[in-house]
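Of the protein chains in this complex, one is absent; all others appear in place.
Order of writing sets the labels: A and B. Residues in every chain begin at 1.
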């Protein structure tokens, strides 16, 4: 519970998979509908969810950082599925089934979460290892440490590692 | 803590992997032994755990829904391993090692959980996207929304995303 007496949910977003991102962002949107405060901490592959597709990196990158930056998906809709071949279902099939049922897209859920005031933070160490500067992330995202995440998680009523 | 003053555990079952299902259902059974109330919410691939193998779908399915329904495992024992090739171990090997040590099967843990009163709910949006009707799920399973899950999770002492 936070200082205002409202409930809080903390999500540590480790995965960069399309389907897991969908689950996390649907939970974040639903929680806001219930007036639950939501804090998301993006670490490791989870950073892929909050890259700014239009950003131009400042400063120097090492060769490996450049390679990594170029090879990884810049846009959230380009994330891969956690189970490419689970039951033969591919990402196209899932996205097709979502369209058939008028389910919003992953980027819609991301924008919804941002509009509803979900707090989004990126892991400092992950950014350093992967060579991402804050200017390469969505402008709503700030970079914080694992300790900051833990303080948030301690104040939360629900903590999930996704 | 619930209204009766007993502890509660909430599991969001996202994965449809044999080994993760095993972990979740062992936890559910163990929690009931300690008189902890357990609520499981099956979403995305997790729905595969609670399909009724003998069900005949009512209503019309789209071509994609039919494809998906036919290609995905109908029985819990047919779920794949999360790491097919981890350390060269295949599912046969794991199941063989379980048999050698007289460990119950995954379906035994599922039945145990049902018999011990674990509450099982399926995610409404996941059912819609994947085209599953309630009649295709185990009869103990009811379909609820992500908001319903969050209310359950808020009342729980332990929340896990598996």
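Everything that follows uses one rule, which is that contacts are C-beta pairs under 8 Å (C-beta built on N, C-alpha and C of every residue); 3 or more make two chains touch, one makes a residue touch a chain.
Please read all numbers here as calculations on a predicted model, not as lab measurements.
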Exercise. Looking at A:8, A:21, A:94 or A:130, which makes contact with the chain not pictured?
Worked result: A:130
For this session: Determine and list the chain A residues touching the chain excluded from the picture.
Result: 12, 14, 16, 43-45, 48, 62, 64-65, 67-68, 71-73, 80, 125, 128-131, 145-147, 149-151, 153-154, 159-161
For this session: Could I get the residues of chain B that touch the absent chain, sorted low to high?
Result: 7, 9, 19-20, 22-23, 26-27, 30-31, 33-34, 36, 83, 86-89, 93-94, 96-98, 100-101, 103, 157-162
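Here is the rule we use: only the chains that are shown with their structure count from here on.
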Problem set entry | Between chain A and its twin chain B, rotation from the CA superposition, multiple of 5 degrees | 120
